[in-house]
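Right after this comes chain A.
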Amino acid sequence: MSKQEFSNIYFDQVAVGDTLPQLEIEITPTLIVSTAIASRDYQDVHHDRVRAQELGSPDIFMNILTSNGLVGRYVTDWAGPEAILVSVNIRLGAPNYPGDTMVMSAEVTAKREEQGRYLVDLAVAGKNKLGVHVSGTVIVDLPNSAA
Partner candidate 1 sequence: MPKEQAEFEAGMQAHVERGEKGVKTSWDEVNLPMVRHWVQAMDDNNPVYTDAEFAAGTRHGGLVAPPTMLQAWTMKGVKDQAPGSSTTDPMADVFDALTEAGYPAVVATNCEQTYLRYVKPGEKLHHTYRLESISGEKKTGLGIGYFITQLMEYFTEDEEKVAEMRFTILRYKPAQREPKRPPRARPGMTRDTEFFWQGLHEDNKLLIQRCLSCGQLRHPPAPMCPHCQSLQHDTVEASGKATLYSHVTMHHPPLPAFEYPNTIALVELEEGTRLLAGLIDIDRDELEIGMPLQLEIVRCDDELSVPMFRRAS
Partner candidate 2 sequence: MSATSSGNGFANQAAIVGIGATEFSKASGRSELQLAAECVIDALTDAGIDPAEVDGISTFKSDNNPESEVHRIIGGRNLKFFSRVDYGGGAACAVVMQAAMAIATGVCEVVVVYRAFNERSQYRYGTGESHKTASHNYDGATRAWGGVHGLVSPASNVAMSATRYMYEYGASSEDFGRYCVLARKYAANNPKAWFYQKPITLEDHQTSRWIVEPLRLLDCCQESDGGVALVITSAERARKLRQTPALIRAASQGSCDDQHMMTSYYRENIAHLPEMKLVADQLWEMSGLQPGDMQYATIYDHFSPYVFQQLEALGYCGLGQARDFIREGQLELDGSLPTNTHGGQLGEAYIHGVNGIAEAVRQIRGSSCNQVKKVENAVVTAGTGVPTSGLILGQI
């Protein structure tokens, strides 16, 4: 993998109101199970369909740590490897069940220089066919090309 494949977004390239390209994530059982285990979350509802159904869900569903991780990934996929996540604040909604597709989108809502850092606020949402799975705000520290 060569370094040239990764480009970065610079602070002065970003304007409030810019939207990020959408990202579609297919919600497969493999995604739900592998991310739950990678986050060391062994709650049965994230890997055991029978148990999930006993507890009233139609199927296994994605854990919160993964939703959080996918929000972070979505932002750094766009911003590039120089970006530094400052905070990820999410609100949780409709579950992600297998067979669904989550479409992620985001918009730049603010940008500012703060204590030598160039910060951009993004309003992020991930929607599936049941509604909004996750929504929230990510603050990312971007390199400033002028610096």
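On the choice of candidates, all candidates are chains of the complex that A comes from, given by their letters.
Assume a contact is a pair of C-beta atoms (placed from the backbone, for glycine too) under 8 Å apart; a residue touches a chain by one contact, two chains touch by 3 or more; residues count from 1.
Please read all numbers here as calculations on a predicted model, not as lab measurements.
Enquirer: Just give the number of the candidate touching chain A here, out of 1 or 2, all from the same complex.
Expert: Per the touch definition, chain A is in contact with 1.
Enquirer: Which bits of chain A are touching candidate 1 when the two form their complex?
Expert: Residue list for chain A touching candidate 1: 1, 3, 6, 31, 34-35, 37-42, 64-66, 68-73, 76-77, 81-82, 84-92, 143.
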